[in-house]
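First the structure, then my questions, so here it is.
With one protein chain withheld, the remaining protein chains of the complex are depicted in position.
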Amino acid sequence: MNFTSTIGLEVHFELKTKSKIFSPSPVTYGAKPNTETNVIDWGYPGTLPMVNKEVYRLGLMVALATHSHINPVTHFDRKNYFYPDNPKAYQITQFFKPLAENGYVEVEVHGKKKKIHIHEMHIEEDAGKNTHGTNGFSYVDYNRQGVPLLEVVSEPEMTDPDEAVAYLEKLREIVQFTGASDVKMEEGSMRIDTNISIRPAGQKELGTKVEMKNLNSFEHVRLSLAYEQKRQQEILLSGGRVRLSTRRFDTNTGKTVLERVKEGDADYRYFPEPDLPPYHIKQEWVDEIAANLPKTADERRKIYVDEYGLKPYDANVLLQNKESSDFFDATVAAGADPQQAANWMNTQVNGYLNEKHAELKDIALTPENLAAMIKLISDGTISSKIAKKVFAETVANGTDPKKYVEENGMAQLSDESVLAPMVKEVVDANPQSVEDYKNGKDRAIGFLVGQIMKQTRGKANPKVINKLLLADLASR
Amino acid sequence: MNYLNETIDSLNYKLKSGAVSADQLAKDTITNIKKTDEKINAFITVDEDAKPAEDLDFNNKLAGVPIAIKDNIITNGLKTTAASHILYNFEPVYESTVVAKLKAAQATIIGKTNMDEFAMGSSTETSYFGATKNPWNLNKVPGGSSGGSAAAVASGEVVAALGSDTGGSIRQPASFNGIFGIKPTYGRVSRWGLIAFASSLDQIGVMSKRVKDSAEVLNVIAGADDRDATVSEKEVPDYTSFLGKDVKGLRVAVPKEYMSDAVEEGVRKAVETQIELLRANGAIINEVSLPHTKYVVPTYYIIASSEASANLERYDGIRYGYRAEAKNLDEVFLKSRSEGFGDEVKRRIMLGSFALSAGAYDKFFLQAAKVRTLICQDFDKIFEDNDVIVGPVSTETAFDLNSEISDQIKMYNNDILTISVNMAGIPAASVPAGLSETTGMPVGFQIMAKRFDEGHVFQVADFIERNNKFYEQTPAGLED
Partner (left out) sequence: MEKVTNDTIKHVATLAQLEFSEEELAKFTSQMRKILEMAEELQAVDTTGVEETVQVVDRDTVFREDVPEKWQTREEMLKNVPDKSNGFVKVPVIIDKDDNQ
């Protein structure tokens, strides 16, 4: 018997704001417990939420980038459940009137293009964090409470794990290039819940679904879905019944493990949040956001390859994240040759970041300085050997390359009227080498260049020396 | 110091002229409260360290004037309990907007008044800190839920107090205690720092013996606030500017449903006397109908309880308030809440949780929200041709302590004349209409107006006060 799988994905993105969705507490990652909170975050009696405008703006960017229908009137709702990390015992979310609906992303799987539809996306608040101790107690930190989230809910229309991963990769890329979220799974700024059901091919009615929450990587998504496909098939083939349940992926065994069986959908008693008025999204605002939407990765890729002539591989390395692509664009905008800029970005700059375990935003290098350095190379002011020294200084201390080169006398000697007499002098002093050269021993050239370099303490432009030397030798 | 014969103006004059210092006034106020409260229990907390603001500027009418605050309004650093066991030890670490505004106007916050637990009740008998008694008759309830504020004003403990009104909780106790009390338009006064009962209905208001004193206090506490997304940005007029006017040509609607046989004889008579007074002075009296009146009680109880069920979920024993002895997390939730809440609060939480639960939402919550629309439309229609709507506040005068607490349906039905106002979000007040001929207890005359038209409410209330001079009467229960 053949089976069809139905996979749906819910992805939470932390939106990149300076303050929380309903309170002005700062949003920072890794602060000391309960230092970045206030009475609103703690659900103190008498407090009221106040919506951060930036949350809507970032959410709308993602809605636009996924071709979603933006609801002109949205409203917040309360989702009620008790848990120590949920201080009001309700989460303020958008249940009845979400931010946007009916979007899609386009993916390519197994060489075929496919549209995966987005059912809806809504904005909501994140919860705090529980840490379970071993002594019979748990410890609650509310720093994360109120961090803005965008939850993107796909239609359940993916049919295999590869499709699910392709969708996630594309969605992550789209969200990342809007700049709305850091999309870092390791820091929790992108979190994935999956659900999967299977049914005999041809059967219309969907099978019973199994949910998996908070998967840690795309690879775990793929492996756990594949495992579930197999597990559920075996149950059905042996005449069993799949139970509505939540399961967990065990990374050690590669298997999924039952967490809890569910009786039906939980009763969250959703109702409209009376502390917040409706939010009308004006078309002018949407248009303004659309006009300022950063270029997508696909748009950038096209420019890099078609206009700049970069190899697709190099373009993709630059497009691994928005920061590096933005940095590259700014370097080109500052006057650097795109191919040169790409070479430097993908080799030296990346190498430096890897060595330092740093990100572009953390280091002293600016696109302007990188562009200035590339210009110094292309106009012959510095050699590529000197360039390595200049780069080391600029990347470490943010030093202006031009100034650095000038102050340290690193500029190449390219003036022919200065170099020609020196060449003549060296050739005159080395008749044996002239002899060797005439006899076809090319090594002699290297020796003569070395002598000139020695005299100029390495600053002579090798290209110019070569040219002058050949001319001089030919004349003898 | 007793305030039975004082007003904010008279106190302002005494303070300005140096007849009394603000420090002395605060001390004397506390001494008098302690004495009077032995009889009526109007306060949960008296701030023994209450200090007037420094550098008093007597251009502020409230400078140095002691004001009492209902105990569901947050006072930074001063215990705030909502009269519940679950918040019995709660010490706020932030300030409510209304108290911040009163402090900016240099009022002295003297203490926190008793109330029904979480403002759920009409008698102040559900308080964890014991019932408050009616200064007119110590065997009777002061009404509720702002019963402590009402009794404190009626007994002269303070000249004015803040209350809150979700379904009549300012107007009904004002009427039971023979004082003035106004619930402003929803959104007129910031709710930041008001411990929520039903967020779409709650509104902070003022209670005072004299109409003008409430106008003075409302002038201070009303207006925009960037901490409350539901508060209006409309400009606040000077409410005292509506006083001292006549009522000639004023269009006054009297809903027939408010004058039915369900209204006790003595109440009806006292109310009719005021209507006749208005007519005699040139007001145009129109009989109108609020046809959905018979549905307001269930509509209100579903909406208010649904919102309350969510608003009160945060009292879980984790972050503040009462935490019961517990072996595991489930017990923390269950025992803290079950031991921390009183029966009336539990009933409303249960009703609200039920009305929102799967399968009940459409039938109960959504249907009630739709009926609410019809109730609003009833008012809109009347206000097309009328400036104010008047009638009784309550079908009866203050009832005996412990007489109704066990009959919820009767208790809930007492609110039938006040709760529509909250559902429509309009302003309304209770002004004394005299004593009931049948019970000898004060009767309240209710005045309602269009949203943000507090002006007409003040105008009519002031007119009635000037004519019947009820303020000259002293509560009988205070005599030794």
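Just so it is clear, A and B label the chains in written order, and each chain counts residues from 1 on its own.
One rule holds in what follows: a residue touches a chain if its C-beta (ideal position, glycine included) is under 8 Å from a C-beta of that chain, and two chains touch if they have at least 3 such contacts.
Every value quoted in this text rests on a predicted model; they were computed, and no experiment measured them.
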{"item": "Hidden-chain contact residue, picked from the options B:Val332, B:Ala398 or B:Ala461", "value": "B:Val332"}
{"item": "Absent-chain contact - pick from A:Ile92, A:Val107, A:Val140 or A:Ile198", "value": "A:Val140"}
{"item": "Option from B:Val297, B:Ile382 or B:Ala433 whose C-beta touches the chain left out", "value": "B:Val297"}
{"item": "Residue of B:Ala424, B:Met448 or B:Ile464 touching the missing chain in the full complex", "value": "B:Ala424"}
{"item": "Residue among B:Leu62, B:Met115 or B:Val371 that touches the chain left out of view", "value": "B:Val371"}
{"item": "Missing-partner contacts on chain B, residue numbers", "value": "89-91, 93-94, 186-187, 199-200, 226, 229-230, 232-234, 292, 294-295, 297-299, 301-302, 309, 313, 316-323, 326-335, 337-338, 341, 346-347, 349-351, 353-355, 357, 363-364, 366-374, 376, 408-409, 412, 423-425, 451-452"}
{"item": "Touch residues of chain A, complete complex, unshown partner", "value": "17-19, 24-27, 32-35, 37-39, 42, 50-56, 80, 82-84, 130-133, 136-142, 259-263, 266-267, 269, 271-272, 274, 276-280"}
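Operating definition for what follows: only the chains that are shown with their structure count from here on.
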{"item": "Contacting residues of chain B [partner chain A, same complex]", "value": "73-74, 80, 82, 87, 90, 92-94, 96, 191-196, 198-200, 226-230, 306-307, 309-310, 313-314, 316, 318-320, 329, 333, 353, 356-358, 361, 365"}
{"item": "Chain A residues touching chain B - in the complex, by the definition given at the top", "value": "39, 42-51, 78, 80, 82, 84, 87-90, 138, 140, 265, 267, 269-271, 274-277"}
